[in-house]
Every structure is written in C-alpha cells, then in structure tokens.
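Here it is, the structure, as structure tokens.
Here the complex is missing one protein chain, while the rest keep their positions.
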Amino acid sequence: MAIADASIGAALVPSDAVSRNERWARIRRRLVVWVPAGSVTFLLLLCFVGPFVLPLPSPIGGSVLDSGLPPGTAGHPLGTDVNGNDVLSRLIYGGRASLTIAIATNVIGLVVGGGIGAVSGFLGGKADTVIMRALDVLIAFPSLVLTIAIAQILGPSVPNTILALSAFSVPAVARIARSATLKIANMPFIQAAELSGSTTWRTLTRHVVPNITPQMLNFALLGMGIVIVTEGALSFLGMGIPAPAPSWGNMIFEGQQSLSATPLLVLWPSLALLVTVLSFNMLGENVRDEMSGR
Amino acid sequence: MTTTVATTSIRTEERASLLGRVLGSPLARLIARRILIATPLLLAISILVFAMLEAIPGDPARNQAGMDATEEQVEAVRKQMGLDRPAVERYLTWLGGFVTGNLGRSSVSEQPVTSLLAERMPVTIELVALAFLVSLAIAIPVALLAARKPGGVFDRVVMVISMTLLAVPNYVMALLLVLVFAVTLRSLPAIGYVSLDDGLLANLRSVTLPVLALAIPLACFYARFLRGDLVEQMNSADYVETARAKGVTPWKVLWGHAFRNSSFGLLTLVGLNIGGLVGGTVIVEQIFSMPGLGVLMLQGVMSRDTAVVQICVFIFAAVAVLANLVVDVMYAVLDPRIRYGHR
Partner (left out) sequence: MKTLEDTAVPVTAEIHPDAVLLVEDLRVTFARSGPPVHAVNGISYQLRAGQMLAIIGESGSGKSVSVRALMGLLPPSARITGSARLVGTELVGLDERSMRQIRGRDIAMVFQDPARSLNPTMSVGAQIVEAIRTHRREVRKAAAADRAVELLKLVRLPAAERRFHEYPHQLSGGMRQRVMIAIALASNPKVLIADEATTALDVTTQAQIMELLVDLQQRLGTAVVIISHDLGLAASYADEVLVMYAGRIVEQAETAALFRNVRMPYTKALLGAIPQLSTPSHSLLAVIGGQPPDLSALPPGCAFEPRCPRADEQCTVRPELTEHEPRHRYACWHPHLDADRATPPEGAVTEGEGQS
C-alpha cells in the first residue's frame, strides 16, 4: 500500500475545509449535532412529561358536538378531529405511544439481538451457523409484512406491537453485533484474557460486550426512525395501536378519510413523524460519523 | 503494424472457447453456490409462513361456514378444506401444490389462487419496476452533479432536501402527493388502477402517484449513497489521480472513472432494497387502491383467507432472497474482478 506516500490521500481533500469558511464550517458542524439532539430531547420531554404538566384535554372520548373545530379555537390550539378530540393532545399522547414503542423495540433489539449476536459470534462453529441461518429467515421478510403477520397472531395492542416490531429489530441488531464481535474476538486483549484463564462468560461480559456497545447504540439510534415509521404503518393499517387510543399512524389514517376537507388533520401527525424521524436520523448519522472519525 | 488483425483474431479465439468457459467458469459455480444457499432458506421461509398462519387465532372453517352454521356444518367445511388433517401433512400438500402450480382456492372469492396471482402480480411488478427506474433516473444525475462540487450550493441543497425527504414515510408521501396533485391541482387521479389494455397513457397516469410515493424516498437514499461514494472516490482513489494525470477532464473522471466504480456499490444497494420496496408497496397499494399483491395480502389477512396470505407472504420474502441472488450474479457478470474468478 502507500508506503512512502501517506500524504496523497490528504493532498486531495477539497480545500474549502481549510479556506476562510473554516469558522462557519465549524459552527455548522456543531449545529448539525446540537439541533437534532435538542429536538430529540424536546420531543421526549413533550411526550413523556407534557401529559403531566400541560393543561391538555383528554385525547379520547371527545364529544361529536366539538368535532372539526379549526386550529386556534379556545382550549384547542390545533383544533379538534372528527370525533371532537383535541388534536394537540392526541399528537402528544400519540407521540408518547410511538416513542414508547420505538424505545422498547430498540431496547429489546439491543439486549436480545445484541446478546444473540455476541454469543453467536464469540462461540462460532456450528452454534453460530445455526443461529445465523435462523436469523436469515427472519431478515428475508420485508419488515412491514413480517410485523403484519405477527401482529395478526398477537392482536392489536401496545405490547403486542412492540413484540411484532422486535421480530425484525432483533435479527437486524444480532447481525451487526455478530460482525462487531468477530472483529473484537481476534484482538490481542481478548486472546490475552482467554489465555489468562478467564471464563468464556467472563470474557464475553467484561471484554466483548463493553467493546461492541457503542456500535450497537449507534445502530439503535439509526433504527429509531425505522421503528417509528413501521409502527406508524401498522397503526395506519389498523393493526397497531387500537383506536380510539391515539398514535401518529392511526391519526394519519383517520385524517386521510377527510383529506380534501381538513388536510391539516393529516399534516399535523405527518409533521410530527417527519420531525421525529429526521431528528433521530441526523443524530444517528452524526454519531456514526463521529465514531468513524470523520 | 498489424495489431488490428491480431486483436480480432484473439477475439474470435475467445468466442470459440466461450461455451467451455461458461460451464466450468467461476460464474457458473457462483450461481450454483448461491442457489444451494437460497433453496433451504426459501424452504425455511415457507415453513415459517405456514406456522405463523397456523398461529393466527380464529377458526378458518367456522369463518368459511358462516356465523350461524351448526357444529356439523363447520365440521363438514373443515373436512372439505382439509383442515382436519395434521399440520405437517397440510404443509407438505401445500408444498406439493406449490411445486406443481396448484395453490388451492381463495376461501373468499372461490377463485384459484394462481389466477388471482396472475391478475395481481403484474400491478405490483409494474409499481416496483417503475419506482426503481424513476428513483435511479433521479438519483444518478443528481448525485453526479452534487459530487462535481462537494460542499457547493447544489450539493448542500441536495443534501438537505434528501435528508428531509428520507424522513418522510412512504404513506405520508403518498398522502401529500394526493393532496397536491389530486386534491389541489386535480391533475392526476388519486386512486384506482387503469390496466395497460386501456392505453399506456391512462395506465401511466394512474400509477404516477404511487410510483412517486415509492420512488422519492428511494431516490433520496440512492442519491446520498452515490454522492458520498463518488466524493470518496474522487478524493482518495489512486486511479482517479491517474486519470487526472492523463489530462482527463474532471467531469469525465467523475462519470467515466469514479461512477464506474461506485455503480457496483449502488447495484448492491438496489438489490438489498428490492425486498423492502416490495414490502413498502403493501401500504402504498392500499392507499391508492392498486389491485396488487399487497392489497391482496391485506384483504386476505382481514378475511382469514389462508391460501392467499400464505402465498403472498411467501412471495414477499422470496423476492428479497432472489433479488439478492440476482444481484450477486449480476455483480459477478459486470465486475471484472469477480468475472474472472478473483477474490
């Protein structure tokens, strides 16, 4: 490889990184990290703390008499939907459901999938082959199709939606965890630990897991968007969070029925979905770039 | 110099041994190996689908017989549907039917499942194929233009827009498109599929919005990937430096050299996406009332139409597996490094 010419790569980096735009570029880099981080924090606070501190009307059980109130109506800043429920309240409660499901799915993915991947990769051999082939079967399914099938078996509810979504988060994380483990397993310090008589379990928990964790967390961050979108799709199809409980997906579905008359009923939850997914994606990309040392 | 003659004669020689080379070629071996891996995977998928459908609560026989059927009537229907036999036997029957092209009848419409598929599949295939074409037709020129001047105005605008659109789920994209083109502008139909038999133009008009709903997020994804890979190649690949040293123009270096190399990564990505895209059609077909495979599956799921759901879900998974196989093979055909058996 480049024995004497390590500088060639550097020599070709476009120059505007070094021009007078440097300061602006640095500010922009910082904004790109802090804006999504702030936005995610805001969303979490709004959806999880909001219901307790904001004077929100109930998201369900509204009166038909109040149906279709326009935004700006007293007590209903974003108006009401066809059932007379407060849209803002439904957005926040729906967001809470979406985020709860997304976080739970990712935690399950991390713990179960990460565990399976790490053990499988670390043990290697037959066990590894069998586990990975089994996961291949699950990974082959398009995520929405798989979750629809499982949601049908389990029936619509929040915990069941989480389980259904986990059917694709677990194998996906397991694959990443396995390849990360394989990389780590050949490193000298792991071999040193093994030689010094550390048990397999101990090596796994003390050395392998801490080393693959950052990569897993980063993958989970990028996975948040995917889970939120798929959950929305499931609820949109009436197979996720059962109405009348709000979720962004079923709000979009309800709004769709009066799309031409009150497009805002679709736009609000769509916007909420967009901002949330965008924030998580940006955050995830930044962490990834940071970790790959860019 | 008589090299023209010499080179042509070599080409003929190559052609003569082509057949021999193909049969014993690394490519043939690669295809064989891939099929060897895919077959058990497809079998396992079909078993899993079968098991999942077994696990869905509810009694198909009772469904079929109707709400107010007597216990005996239900039993009769059960026998008629073959549901009284053990699960393993029923699976093997299904598998046998699959191999011989007999997939049973829909319990709802009473039509043979094969003829339902023949009706529905072309719609989904059209949507997916057009979505890929449109997304690549957008992504490739956009990525090339953006990579021409990384950090330039066009590049930045593209990056911001694509990042945003990428966060828009296809069902939201679908509704936004309906809102703009069908509700507000009234320029395109919001729902319904016009068959190709009724004219190409009408057909294309009817699929424009669903295709865009699928293609736009995909185009953003490809554009971002390709742009990143192109910039990387342009910045650090040694062969790019060689091309520059030859005096080749930057634009020609970009598409003649960097893009040539990046296209292989793009191809892999497309292959990996096919499964996801076909899955994505489920919801888009539903929104636009496209009579495709996705809607067929959803209707089947709702009405417990086991025979229909079984094959639809299987097809969705199988397409993903086969797409990866095809991409591997195409990769091998196109990439000289693999074509000639290295790596």
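As written, the chains take the letters A and B, and residue 1 is the first residue of each chain.
Operating definition for what follows: a contact is a pair of C-beta atoms (placed from the backbone, for glycine too) under 8 Å apart; a residue touches a chain by one contact, two chains touch by 3 or more.
If you're wondering where the values come from, they're calculated on a predicted model, not measured in any experiment.
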| item | value |
| --- | --- |
| Touch with the omitted chain, as defined above, among B:I56, B:A237, B:L254 or B:V327 | B:A237 |
| On subunit B, residues whose C-beta touches the chain left out of the figure | 1, 3-4, 6-7, 10-11, 14, 237-239, 241-249, 256-257, 260-261, 264, 335-337, 340, 342 |
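Definition applied: only the chains that are shown with their structure count from here on.
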| item | value |
| --- | --- |
| For subunit A paired with subunit B, centre-to-centre distance based on mean C-alpha positions, whole Å | 24 |
| Touching residues on subunit A, where the partner in the complex is subunit B | 8-9, 12-14, 16-17, 133-134, 136-138, 140-145, 148-150, 152-153, 155, 225, 229, 232-233, 236-237, 252, 256, 259-260, 263, 266, 270, 273-274, 277-278, 281-282 |
| Subunit A-facing residues of subunit B, complex | 40-41, 44-45, 48-49, 52-53, 55-57, 150-151, 163-164, 166-169, 171-172, 175-176, 178-179, 183, 234-236, 238, 241, 275-276, 278-280, 282-283, 286-287, 297-298, 301, 309, 313, 316-318, 320-321 |
